[in-house]
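Every protein chain except one is present and positioned as in the full complex.
By written order: A and B. Residues from 1 in each chain.
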Amino acid sequence: MADSGVIADNAVDDSRRKFLLSATVATGAVGVAFTAVPFIASWTPSERARALGAPVDFDLSKLEPGQMATVIWQRQPIYIVRRTPEMVASLAGHDSRLKDPKSEDSDQPPYATNQMRSRVADYLVLIGVCTHLGCLPKQRFDRGNPELGADWPGGFACPCHGSRFDLAGRVFEGSPASVNLKVPPYALADARKLIVGVNDVKGAA
Amino acid sequence: MVRSHLRGAAALGLALVLATGLLAPALGSAAEGESSGFGADWESWRADTSVTDLASLQRGARDFMAYCNGCHSLKYMRYSRLGQDLEIAPDLLQKYLVPTNAKAADYIHAPMPAADATAWFGKPPPDLSLMARARGTDYLYQFLTTFYQDPSRPTGTNNLRLNATAMPDVLSELEGVKGAVFKNVQIAGADGAQVTEKVFDHFEPLAPGRMTREQYEGFVRDIVNFLDYVSEPAQAHRRSLGVWVVLFLLVFTWLAWLLKNEYWKDVH
Partner (left out) sequence: MAAVVKPPGEPTAKPGGLRAWLYKRLPIEEFLETQLTGYFAPKNFNVWYFFGFIAIVVLVIQLVTGIYLTMFYKPGEATSFDSVEFIMREVNSGWLIRYLHSTGASAFFIVVYLHMFRALLYGSYKAPRELLWVFGMLVYLALMAEAFMGYVLPWGNMSYWAAQVIVNVFGVIPGIGPGLVEWIRGDYGIADSTLNRFFALHVAAVPLGLLLLVVLHLVALRRTGSSNPDGIEIKEKLGADGKPLDGIPFHPYYTVKDTFGISVFLVLFAIVVFFVPTLNGLFLEHANFLPADPLSTPEPITPSWYFTPYYAMLRAIPNQRLGALVLVFGVMSYMFLPWLDRSPVKSMRYRGWLSKAFLTLFVISFLGLMYLGLQLPTRTAQIMARILTVPYLAYFWLMPFYTRWERCKPVPERVRFHAHG
């Protein structure tokens, strides 16, 4: 090809050519990877999302025994239930009807890995999102509720696909959901104040 | 004959040197204003701030909350972001900067209702989140250091940087009070005729404040520095990241140059 503009006969330089090409391509690939970082990072929760997801305070003195309140934390409904002694007693005796009575497969902080699934017996804090496909379970605290059966100990029933949970959020056999309702991190600042979103009081803003 | 001329010239020279020496405090830096007038060079006053000076930013934050936040909001800024960037511990942040009815994650608002502000000042005090980018730090520095007594204004004061400003001289207790001396100057008007205009000549200190001139200038610098940071909190990070990016790209350019030359050996 002596008559075109190119004379390619550098067999000797082929290794140098290959080396430079690999070095350039490798460096370029590293550059592309680093360039992707800010774009991927931009999708992570913004400062606004994180601020709106800050821990939420709740005044416990507003709750009557047997009553439930709902607050929003990190865009999820949080059920806060003030359990009566009868409701706490109802938690025993139906382990055989539960899928995960010891909460071994379920998601909760260490202080809620017990029968009550809470720090103290009086107050239950749950993320009110059904662990099946995400609907809001409805409260069915009364025992022997007609639509749920005479042996219903009280708890939650999800309207979408029929999952059932007891008064500690533990899922019953026969439910489409496979794990217990999640417990969020929370702390008790004192007898009146519950903080949802942190594991200890110092972590709150 | 020559000698007497020389002696005369020497005497004149000495007199000039002495006179300049005497005048130096007046003509010299604005820092020493106590003795006589100053500020003829106000348009060349520079903010000289640095957003990497953390101590200055912390003082500026504290002073802004104390003296400015009563009227001026920083509505794009969160207290918690301040705490993070300025390395202020959460408890100190809560104690000194966050008002009692606000949370650390809240945006920094001003307590003055906009409607009242408009009634009192004619226009609501502007939000200052971006003022340093809109006007520049030198402008802000000059604005805060060129207030002077002016009985013709509703606030009783005026400002050289922003004539007829609606803002009163809120920092006079710190800076002191000063008057402005104007001179009548003949300049050529638009149609060629000579027009007399009042031109600023210098400031006259009228009453001292709690700070010396130097202290006050440092105080203003800290606030302006703080506003510079607020206008773009990411700027320090931007510059430091930029060093690495440019270095990397220079390395890549060098490799690309070698590669190009290697291939272009073929071409004749």
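The rule we apply is simple: a contact is a pair of C-beta atoms (placed from the backbone, for glycine too) under 8 Å apart; a residue touches a chain by one contact, two chains touch by 3 or more.
Please read these numbers as outputs of a predicted model, since none were measured by experiment.
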Full-complex contact with the absent chain, from B:L130, B:L162, B:V181 or B:M211: B:L130
Chain not shown: contacting residue from A:T24, A:S163 or A:N180: A:T24
On subunit A, residues whose C-beta touches the chain left out of the figure: 1, 3-6, 24, 28, 37-39, 41-44, 46-48
Footprint left on subunit B by the chain that the document does not show: 76-77, 81, 129-130, 133-136, 231-234, 238-239, 241-243, 245-246, 249-250, 252-253, 256-257, 259-261, 263-268
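The working rule: only the chains that are shown with their structure count from here on.
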Computed distance of Cα centres, subunit B from subunit A, in Å: 49
Interface residues, subunit A side, partner subunit B - complex: 5-8, 10, 13, 16-17, 20-21, 23-24, 27-28, 31, 34, 47, 51, 54, 205
Complex contacts: residues of subunit B adjacent to subunit A: 78, 80-81, 90, 94, 103-105, 248-249, 251-252, 255-256, 258-259, 262-263, 265-268
